[in-house]
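The structure appears right after this line, and notes come after that.
Of the protein chains in this complex, all but one are displayed in their positions.
Our next item is subunit A:
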Amino acid sequence: MLKLEKRPQPSRLWTWVTPLLAVVITMLAGGALFAALGKDPVEAIATIFWQPLFGEFAFYYRPQLLIKGAPLILIAIGLSLGFRAGIWNIGAEGQYIVGALTGAGVGLAFYPTESVLIFPLMVLAGALGGWAWAMIPAVLKLRFGTNEILVSLMLVYVAEQLLAAMALGPMKNPEGMGFPGSRNLRQYESAHNAELITGTGMHWGVVAAFIAVIFAYVLLTRHSLGYHIRLTGQAPRAARFAGVRPARLVLVCLGTAGALAGLAGMFEVSGPAGQVSIDFNVGYGFTAIIVAFLGRLHPLGILLAGLLMALTYIGGEIAQSNMGLPAAAIQLFQGMLLFFLLAVDVLTNYRIRLARREVA
């Protein structure tokens, strides 16, 4: 009989092994899924994990890894701070949209003036927009005790309506011949979040993501604010005893997550996406939740998890077009990753023992 036995303290080794184990199990279960769909499982797994990096068209896909990974990492870093403190912001998608709208709005307002100040202003506006959207659940929670999970989630749908209204109304391109969507910021030099090094996918959003990773790492391991965040999540009563003010932490965590999500939206709209359109958001804000947990809420883990998630996105698209795998199968595959991670997570705190049946 198998028995779970609590470890005296969490295993350092397993903390790092479990994500890898989860990836391996996902490959096995995903392979079985693809086989059941009548596709060659080895080829499918290879398409998802190998093609984007080392395949024939890798020169095209590799930059995509950074382009898709950066927003995921940026958002997940912000979310992880709150998750560590037990503050559950599920609405990063909405903060991402609003950040894109405010960022793009500033850029469009200056059109066609050219100035080096415009882009920094857009960055600021994007961060502020996301921050303000996240402050709604924060203030409601502190003032009325509402649940931040529900409020932040519902605000995603409000943000989506706002996005549609903007794309069809105030931000619509006057020279767009009636099509919905704003002017293309890629064609407006002062507002364009251009590639910094051609052919690498490196843009300001990627730089921001790396800075966020380093910043979060230092915050969590060296700064007392990061300590208070961890303490609040692990032992809320001990945190209050230590002198942590929970209200301040709610504002800081939700605010940071909102600002980073807003930044991600702003970098996306001014770069890879180019314009405010009805279907601008593709779910980065939700996927980032998976990325945050896959990376065990650790900044370096999130960096790797974000890249891995981007890889399954890109590889999944290749598998869809080359092998005719249904999109739902790819989404299931990505879902499995989180599922298995949470399942094997138990091994960091418990060990498996073979046990004799106890004598009655």
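Couple of notes before you dig in:
Everything below uses one rule, namely that a residue touches a chain if its C-beta (ideal position, glycine included) is under 8 Å from a C-beta of that chain, and two chains touch if they have at least 3 such contacts; residues count from 1.
The rule we apply is simple: contacts and distances are computed from a predicted model.
Hidden from the displayed complex is a chain whose UniProt protein name, among "Aspartyl-tRNA(Asn)/glutamyl-tRNA(Gln) amidotransferase subunit A", "Sulphur oxidation protein SoxZ domain-containing protein", "Response regulator transcription factor" or "Nucleoside ABC transporter ATP-binding protein", is "Nucleoside ABC transporter ATP-binding protein". From the options A:G38, A:P112 or A:G243, the residue with contact to the chain not on display is A:G243.
For the chain missing from the display, the contacting residue among A:N147, A:S224 or A:S321 is A:S224, taking the whole complex into account.
Mapped onto subunit A, contacts with the missing chain fall at residues 5, 8-10, 222-225, 227, 230-231, 234-235, 237-243, 245, 358-360.
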